[in-house]
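Note that this complex is displayed minus one protein chain, with the remaining chains in position.
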Amino acid sequence: MLITDLTMPDFTRGLAQTRTVLIPFGSTEEHGPHLPLDTDTLHALEVGRRIASRRPLFVAPPIHYGVCRSTANHPGTISISTSTLHALTLDIVSSLYRQGLRNFILLTGHAGGTHYATLVDAGEVLLERFADLRIAVLTEFMLASAAAKGLIETEGDAHAGEIETSRILHSHPHLVQGRAEREFPEFPKGILVRDKVRYWPGGVWGDPGKASAEKGRRLEEAVVTALEALITRLEAGDY
Amino acid sequence: MLITDLTMPDFTRGLAQTRTVLIPFGSTEEHGPHLPLDTDTLHALEVGRRIASRRPLFVAPPIHYGVCRSTANHPGTISISTSTLHALTLDIVSSLYRQGLRNFILLTGHAGGTHYATLVDAGEVLLERFADLRIAVLTEFMLASAAAKGLIETEGDAHAGEIETSRILHSHPHLVQGRAEREFPEFPKGILVRDKVRYWPGGVWGDPGKASAEKGRRLEEAVVTALEALITRLEAGDY
Amino acid sequence: MLITDLTMPDFTRGLAQTRTVLIPFGSTEEHGPHLPLDTDTLHALEVGRRIASRRPLFVAPPIHYGVCRSTANHPGTISISTSTLHALTLDIVSSLYRQGLRNFILLTGHAGGTHYATLVDAGEVLLERFADLRIAVLTEFMLASAAAKGLIETEGDAHAGEIETSRILHSHPHLVQGRAEREFPEFPKGILVRDKVRYWPGGVWGDPGKASAEKGRRLEEAVVTALEALITRLEAGDY
Amino acid sequence: MLITDLTMPDFTRGLAQTRTVLIPFGSTEEHGPHLPLDTDTLHALEVGRRIASRRPLFVAPPIHYGVCRSTANHPGTISISTSTLHALTLDIVSSLYRQGLRNFILLTGHAGGTHYATLVDAGEVLLERFADLRIAVLTEFMLASAAAKGLIETEGDAHAGEIETSRILHSHPHLVQGRAEREFPEFPKGILVRDKVRYWPGGVWGDPGKASAEKGRRLEEAVVTALEALITRLEAGDY
Amino acid sequence: MLITDLTMPDFTRGLAQTRTVLIPFGSTEEHGPHLPLDTDTLHALEVGRRIASRRPLFVAPPIHYGVCRSTANHPGTISISTSTLHALTLDIVSSLYRQGLRNFILLTGHAGGTHYATLVDAGEVLLERFADLRIAVLTEFMLASAAAKGLIETEGDAHAGEIETSRILHSHPHLVQGRAEREFPEFPKGILVRDKVRYWPGGVWGDPGKASAEKGRRLEEAVVTALEALITRLEAGDY
Partner (left out) sequence: MLITDLTMPDFTRGLAQTRTVLIPFGSTEEHGPHLPLDTDTLHALEVGRRIASRRPLFVAPPIHYGVCRSTANHPGTISISTSTLHALTLDIVSSLYRQGLRNFILLTGHAGGTHYATLVDAGEVLLERFADLRIAVLTEFMLASAAAKGLIETEGDAHAGEIETSRILHSHPHLVQGRAEREFPEFPKGILVRDKVRYWPGGVWGDPGKASAEKGRRLEEAVVTALEALITRLEAGDY
């Protein structure tokens, strides 16, 4: 059940079936010269759609904006602040809670460290705010990189590389424009760099050349399967 | 140019053509028993798409969440606070400004009073923040209701009624489920009502029964034309 | 009962008679060359005084500062931010609530859109905060323009025009300096204008030349009568 | 020049004479059984009026609400939070600065410790914000208690006692209802007391019985004289 | 019991003995040419240590940063904002409350007006937040200056003078570098001075030349004794 497409009575009927909602967080962020700026959102929304086709589950409208630290100055990235993302997350979950939802999966297609930490921090605040709320906060990448073992050839593939390109080739092939060069940027450890584009000109971290739609299909399947297991556990309170 | 679909170099090429971006604000809000919860977002995004097909223009990823006061407790509505919407607007526009954009159209498909006032207030803050920024903040409804004169039969048609139903019938007919009854709720003037659903059970304000796809087509055309004129004026600084 | 003039025991005695308080919100805003900067505050306070003379009612000390968007750069206007007005409103009402008040009328003499929306938004927050609180948020202008039908000649009279000048001529004639020219500014629709004074040099919206003390007296009477009915309804919870 | 009473052109003319503004901060706070809740505001506004009659000076509209810690639970007190007062002060001064004012006297009739510290803290922020701004932040009480030496008989007279009663007897005699008993509350040193009314039932700190209008007249005169000297020094930048 | 040095089980055992915690607030602030920047923190921590050696009491890790207004531009001072100190205080006390503590002594070695008012204000908020919390907020200086009567020769000794130098000579003699000249700065009354160093070049307020370790020992003893009595009263709820 995609909330975007439901009517008011659809929503009420859905609540009779499930109290679980997946909220797809993405970003508008450069993904090299070959993937669309919406890549992270597409990942999360696609996974939401697939799971919703298998079990009763609400999928909230996607959040296309995230906190992008390393790519903030690359062309096309639109980054918001951590405090805004925090407030937005609290508001959306709280409103859904008042609507009757109790189990929340905050699934982010963007896996940046400050972005993810902000969602986790909001998740903890929500645990304190509502006594009967259950919540999972996870990046697509956690699931996909686990799924990637044995399937993905590129070591350290992280951004717009073999994994992400394969997935978009599978889910939205018309949005992929060729293949970018492999790139493994080296940032100085610990130092915050002012001009990040200089250290990372191509905006890729990994090897898109090794990507294929078939790999994408298998990754997608593995991610969806892993997430389904997690949702089952979350709903059962079996932890 | 839909930013969601662009790659990083596409974005750079786009900047060579235009410094103008339309940001579609919507909401996730009940729209009666017949229209989808995403209706407001669909309006704004659709208009953005059409204008972008006529002239160089960036269309930012949509914001699906807005401030919904009167419908906050109707099933399916997800409302965020004014301070969150304010912060989100400042962040998105500021980030786009740093990317080189200079002319901003904040077009909201949701026309709630506090929602709209929040966008206007953010717009004024942005005018002070950036000396060479130009900005328009407007509701779809301002344009559509002007366009509706002589075309729309229902007086006081405001929410999920003849106007909105016609437009979704035109742009996304597969998302319309029949027609709701006409409804003209009466809230006590000036008093803030606690149980708003009681005063507005159907979630409609107007007469969906009078809607048609053809009316929708004409409204859409009129809205797009009016907005194009406004954008031309904004870009020219002719005011 | 004007709270400014009460002693501590007076206040306690007042609570035995009523749990209702009217809070007069105003602004410090240009009102053309003929009306004082305090005009909006005077309206709200005057209405409060008159109602308090007819029924048991607390009138809180006036708030002389509001959010002035269109006139912020006209000489004499002092504008505060929406977040400050929001916080101030929450604080004042919450403090009065702790003192025992339960029915609140937030009456604003300033009717700017962002100003009013801020008060309404605060009102909704307060409804959630206190389970037995009742609240009305309304602009003087809503009442006065209804009352003006058949009495006021100028169409579209909005600011420092026939209505407001008549009212101050009635309530505080010594503060009126002659009559300003009629003025009907035209701002571009939807676009936020940087130099608002250029579009609105005189600071008047309407026709002060048609004003008279007698019209002011009738308006005042109509406003007071309408507000009394509203308060009766609010106190009875008859809605 | 009382800003409340000026028209827009009056304000412009005033700016040609002076860049100095006094902002009267007060409170709505119990002042025993004999003085009005607005006492603090009346003090500050009265001093502003008198000085404005002697030299070119703007007097801003009064702020009737302050931070009242010890009396927050006494009947009639309306207290706002420190963060709200801080924001309000920054907004008002910043707006006046944009109007052309440069020398600011924040005169508070309420002398509570957290209230005063909040104003001082805001003053320091403003010094950093505007390079050519001059600012004084002072309580009426600082001036009055200096003036009281040799005139006032009660030692430790602080709140609604000999000093304040004398001043209101002089400036607003019709608002004084008899005389309260003398009272010298003893709060435990260092400990924050939950039930403050128990320690301070009468709401007086000092001896109102020793008050007289003549003493009030002399205090007022001394305060005004002292403040005038301070303003002269502030304007001259002679420090 | 210094919390810094306890293990997790030590902490649990400590809770069986007491529910009282002293939180030492300090600052990093110039204290003339002879005392260390950490002087205020050392005072508070030292008193905490001594009391903890006499009775069951937790001493929280010190906060080395405070709000320094008058010395903010003197070399070595590191000042934080009032809102940060406020938030930090609320967080620390709330976290300790969740750990089981109920009686809180916020003892600050820095006695600046805005700094102290911020702690008091936070204390009041905490009283409202937790119904069974008891709290004292006090400056070392309140206790020391009371103790100083008859012992300290310098009138108006306030900062890095006879009192503070004596105390550090007693508690941390190796950190004292000679003696500074006596200094009694004169700030203009009421006016906020931009260049505070000009008015207070030496950073001393009082006469360090009169200091001695023996005076420090007696002051320390008196402060500790006074604070012990206060803690006994606080724990007993005897007020």
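Just so it is clear, A, B, C, D and E label the chains in written order, and each chain counts residues from 1 on its own.
Just so we're on the same page, contacts are C-beta pairs under 8 Å (C-beta built on N, C-alpha and C of every residue); 3 or more make two chains touch, one makes a residue touch a chain.
Because the structure is a prediction, the values reported are computed rather than measured.
*Asks:* Please identify which of the visible chains the hidden chain touches across the whole complex.
*Replies:* Counting the whole assembly, the omitted chain is in touch with A, E.
*Asks:* Which candidate, E:35, E:120, E:137 or E:152, sits in contact with the chain we can't see?
*Replies:* E:35
*Asks:* For a quick check of understanding: of E:74, E:167 or E:196, which residue touches the chain that isn't displayed?
*Replies:* The single option touching the absent chain is E:74.
*Asks:* Out of E:17, E:177, E:212 or E:232, which residue would touch the omitted chain in the full complex?
*Replies:* Hidden-chain contact among the options goes to E:177.
*Asks:* Which of A:4, A:20 or A:82 sits in contact with the chain that's absent?
*Replies:* A:82
*Asks:* Counting contacts across the full complex, list the positions on chain A that touch the omitted chain.
*Replies:* Residues of chain A in touch with the missing chain: 67, 69, 82-83, 86, 113-114, 116-118, 120-121, 123-124, 127, 134-138, 142, 188-194, 230, 233-234, 239.
*Asks:* For review purposes, identify every residue of chain E that touches the missing chain, sorted by number.
*Replies:* Residue positions of chain E that touch the missing chain: 3-12, 15, 28, 30-38, 41, 60-65, 72-81, 83-84, 87-88, 91-92, 95-96, 98-99, 175, 177, 203.
The rule we apply is simple: only the chains that are shown with their structure count from here on.
*Asks:* Leave out chain B only, then trace which of the remaining chains are still linked through touching and list those groups.
*Replies:* Groups after removing chain B from the contact graph: A | C, D, E.
*Asks:* Determine whether chain B and chain C, two copies of the same sequence, contact each other through the same residue numbers or different ones, counting it as same when over half of the numbers at the interface appear on both sides.
*Replies:* Looking at both copies, the contact residues mostly coincide.
*Asks:* Which chain would you call central, comparing Cα centres to the global Cα centre?
*Replies:* Per-chain C-alpha centroids ranked by distance to the global centroid put C first.
*Asks:* Take the average of all CA coordinates in chain B, do the same for chain E, and state the distance between these two points in whole angstrom.
*Replies:* 56
*Asks:* Give, as an integer number of Å, the spacing between the C-alpha centres of chain E and chain A.
*Replies:* 48
*Asks:* Can you list the chain D residues in contact with two or more other chains?
*Replies:* Correct list: 83.
*Asks:* Which of line, ring, star, complete and other names the graph you get from chains that touch?
*Replies:* If you draw each chain as a dot and join those that touch, you get an open line.
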